[in-house]
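The other protein chains are all here in position, but one chain of the complex has been omitted.
Note that the chains are named A, B and C in the order they appear, and that numbering of residues resets to 1 at the start of each chain.
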């Protein structure tokens, strides 16, 4: 029977690709290592600063939430490597379609402090123009954005651009119909899209083992999409994987899939209590695999850490101060603003509601005046 | 890179499993052959009669539609082998969740003539009690039934039965989110369900190559579900595959997936004009692979064909006469019947509509009487 | 003016939109080689190519979801849902993405997506092929919803829908696909009545009968029949279900004092409920009798052989007209 039955190719890739060990050693023996050979110590220091900045911003987000300045925050702690590598491997106009947790994507794309807090504060939904950052408004409906990425890539095929769309989603999202349909469409049309699944081991309280009994990267090949499983806490492996995928996509070879094996060190959101579903030991184990620590170890060995830390500290201090100012100083839009931008063109029904609501609100002013 | 990148296991199974050649030769060299060694010539003759019966019933359905007795018919011609084998390999109380095209499943489960025509005639939706035939009302929403099959199998896991649920769907259906979610749930819970994809090469006008660039059987392993790709026009190969899958499922090893490579010889439905999207040559080629011809060839060689044909003719004549009687003699239910069975328990809103509709209808009678 | 069936008028509208704007992309199941199961897209793929007229894999959520992505990239996707009953797998993408992205991004991203839906019953079809889901979309802020009733509107309003920077759910009554009418193929869509405006299909003085889609013809027939009995019915073809052109409807009701609303869809929280409620609110002092609804029952769409009992017909419309005139000779039928 074994010669007949299809089982997933079990042994192709037992371990996630790793190019930088938790001890900070670069692995040059791996076939993918060549593709990141150009990333020298100084380039690594830049990636390190990017990642530290994300971590600090994340911590500030949590702090602002705890202080009541934000309604909610979805921590990215532990996932800085894949998030940073993804963007740094891309061209500036490659377009990202992310979930709510890809803070690092926004930071690497140059989002302003206010743009990182006003959404979680509940002032607005989209805080930036997606066409400025080339990032879609972060998606809350699990998996929905993967179809948008594929559609965007289909658009690139039609207008002759050379951009690639990047679809970012979590391990839990792989169970959604939309994510699977996205793979079907991407494969069918050979669309230039890169799927990046950040497998952080948990979908709120559900371990990845509930979604799948096999590595998530195994899913894509059956759809005709080649995949790579990488250590998502290894910024070099993540970069190598992205370069491989982007190169394929940009040269017309179609979609590719990356599973970045990582870990959510914090709670699902600031509303979550992870002690209800996972052990302190598990978290402690993953802390030893922290994506920052291993780059720091390497830089320390090269004598570059102190300066990198100093630069990151300075940047973070400025950025987080900006976040705080943006949160504390935020002014909530006036009531009538809730009726804006429902439609792009005039709408008689809503225009009438606006008029009546305005008159209603004016009634209060009159009362107050009288 | 090849050592790292996951591609679908290309060479595991290049050709669909075949145990009976188009010339009517039994192949005994194949590892799966042993599992159908018990199917002797007489058993094959029985399978042949089943298949011929399905073909005749199908032809009668088309004829009745052409004569205006039925609103529509979805021909099964060419797919009799997998449809018959599926049921014959099962226990009577294994539960089928099928699409509209699995005529052979209904026939093998002993549906009455009226039950095959009254639905297509537009008299009722469900023509039989699913608990009688252990077949759910054929599903029209593409792929939706696969989730029902998985849920049913989850029920079996909970009440300790030994039944298996069988999910039947087409090549087009593999693109639907529901079918992929069904695989996720089945794998996650190790549910006793068998997925049978009848890849008849077409989803209305769309060739299977639009849904996937790889064999459909490759999809399942990535979900953790082993699969087999079989010649769906080979009733022995289909039986062997079903036995393999049922055995696994019944012994608690979880779901399995079968892709039956077959062909829809007729139009999608009687409303369809397949000459708009496929060539006569293609159809002619597949006619040489007709699932009935190869069993007939074998039986002819054994001197059993004449009797098998005579028996099938007799059974078909009786059955199709019954279909005709059922169609021609059908009485449409009274208008008020449309309000029945919306709810299982009394419903004040609908009760009121029923009362008023009854009074309205009575008004006509009065008018007519007056 | 050219005489065309509604199907051909829609085909002409799509061809014109594809020719005028190369950002228009038409997508759906079986719409390319086959030209759609209703042949609405017949010939378009060979004329405009497979990049612009796209046969997609069989997944409605993906069809709409990739249309959203195309819109992000600046395209104007026109998607076909093969039958009304197959729109539900795409419901999440329609409600949470198509309808909300412009709001979510405060105008930075537009969703000029047209979702064409062959729609409603009366054609003897199988289960799920005769649904009237329009109320779901009317209840969804951020969408525009229109329903056409004749070839000219089909041609013009489809082009207007595609030209609109807002998403439009476009309902095509499939039982009228073969109905013929004069179509001015050269008219400028800017000169034509905007798609948000209702049309007085027949003026009248005693009762206002509001409807849309295939029911417009039934209403006109009812008006003709009523005329023989000396009752003058004003028939309003809504055309746009969201927003509703209340200016036209209230003007009529203020004149007649009596309102009947008809549609095939189920009654509970349907479009008729909205019209009756809005008119009760806006024209209370003008109403001389309780408004009446003539609708499908609150049941799943019934089997083909019984569908005529479910669908509003001339008798049921006239019965409601009688009731709103206070001369109901039959028991109240609808509540």
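Operating definition for what follows: a contact is a pair of C-beta atoms (placed from the backbone, for glycine too) under 8 Å apart; a residue touches a chain by one contact, two chains touch by 3 or more.
If you're wondering where the values come from, they're calculated on a predicted model, not measured in any experiment.
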item	value
Chain not shown, its touching partners among those shown	A, B, C
Absent-chain contact - pick from B:177, B:215, B:254 or B:274	B:177
Omitted-chain contact residue, chosen from C:123, C:185, C:255 or C:289	C:289
Residue touching the undisplayed chain, where the options are C:225, C:255, C:269 or C:314	C:269
Touch with the omitted chain, as defined above, among A:203, A:225, A:241 or A:261	A:203
Where the unshown chain meets subunit B, residue by residue	95, 97, 124-126, 129-131, 136-137, 141, 144, 146-159, 165, 177-178, 181-182, 184-185, 188, 340-345, 347-350, 352
Hidden partner interface residues of subunit C, rising order	61, 85, 88-89, 91-92, 95-96, 99-100, 103-104, 127-128, 135-136, 138-142, 242, 265-266, 268-274, 276-278, 280-282, 284-285, 287, 289-293, 297-300, 335
Touching residues on subunit A - with respect to the absent chain	71-72, 100, 120-125, 140-142, 172-173, 175-178, 203-206, 210-211, 271-272, 276-277, 332-333, 335, 337-339, 342, 349-350, 352-353, 356-357, 359-360, 362-363
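We adopt the following convention: only the chains that are shown with their structure count from here on.
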item	value
Farthest chain relative to subunit B (centres taken as mean CA coordinates)	A
Separation of mean Cα positions, subunit C and subunit B [Å, integer]	36
Separation of mean Cα positions, subunit B and subunit A [Å, integer]	43
Between subunit C and subunit A, distance of the C-alpha-averaged centres to the nearest whole Å	40
Per-residue overlap in subunit B, given as positions that touch at least 2 other chains	175-178, 210-211
Shared interface positions of subunit C, touching two or more other chains	56-57, 59, 61-62, 89
